[in-house]
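A single protein chain has been omitted from the complex, and every remaining protein chain is retained in its original position.
Moving on, here comes chain A:
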Amino acid sequence: MSEVKLGGLSKTFDDTVAVDDVTMTIPNGAFVTLLGPTGAGKTTILRLIAGLERPDQGDVTIGGRSVVNDTPAQRNVAMVFQQYSLYPHLTVRDNLAFPLRSPLLKTPEEEIDRKVLEVAEVLRISHKLGNKATNLSGGEMQRVSIGRALLRDPSIYLMDEPLSSLDAKLRSDLRIELKRIQENLGATLLYVTHDQIEAMTMATHVGVLDNGRLVQFGTPREIYENPVNLYVAGRLGQPRINVLPADLFAGAPTGAKSIGLRPEHIAQGEGKASRVKRVEHLGDQTRLHLSLDGHDIVTLSEHHTTIEPGDTVAIQPRNPLFFDASGARIA
């Protein structure tokens, strides 16, 4: 495992800027998540590190050594793709053994057998080893694909939305499994997702991307509690942060254009009166849809609230976030 550094990395496809001057350090043993919507450049960053794309500018160093001129094989990275992950003409066993049989590793067959069984055990696919890769469910395919990466001892694991095509139950199971494996191995892992739960729960660090630029990099907590701008603030949190004009409440700092209120930033009981439009009982939480001077606000209430649509709730901000006209955070 090694530290991976990106320095001023840029990549343009035809007219589209995919990655724009990204500088980032992935510490040894860290679980780094890249978060952003489709087209933000997450996958391109993975491909640049893997060597599947050549950067227009900038440098990638693995363990202190620049690898931009190395082939993917020489970089010794492992990658899990979003789909098309398994070689369809091979069995599950041969799929798992494929990287070990490469000219790079040339592992003896008995060691391959041992390692394959070990990983198959961990991922609970031992009974499927003889199957054709095509003869698996989506979840099994993706587990084999993760297993293929885990069999190696690469500098870094790169994962491109590995869980996105799975159903919710399997996704949450594998999420926990993956985090456990990463901790046990002390592996360095760069994980691309647009799922904020995956980003929050697994990562030691989160990088938020917007149009190819790295907007903020920090621990999930930092990103959630101290977003640098409105864009970052909007990427995390369920329900989403409420963005309202700053002058709606008193006490906004000078220059503030908008105020960002997460549910925990809204104190109920005192302040301005708002009308309850709808109450959603989700089981583990209860959401209140409020209307304040024509602005919609979503916040949380306690489980067994008796509030009903039509009621009035007084609210006021509590340590909210303030943003200027450009969306940058000012307080």
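By our rule, a contact is a pair of C-beta atoms (placed from the backbone, for glycine too) under 8 Å apart; a residue touches a chain by one contact, two chains touch by 3 or more; residues count from 1.
Everything below uses one rule, namely that contacts and distances are computed from a predicted model.
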Undepicted complex member, UniProt protein name, chosen from "Carbohydrate ABC transporter permease", "L-lactate dehydrogenase complex protein LldG", "Cation acetate symporter" or "Copper resistance protein B": "Carbohydrate ABC transporter permease"
Touch with the omitted chain, as defined above, among A:6, A:22, A:45 or A:77: A:77
Touching residue (missing chain; options A:17, A:52, A:68 or A:328): A:52
Contact footprint on chain A, counting only the chain that is left out: 50-52, 71-73, 76-79, 81, 83-89, 98-99, 102-105, 133-135, 138, 141, 148, 165
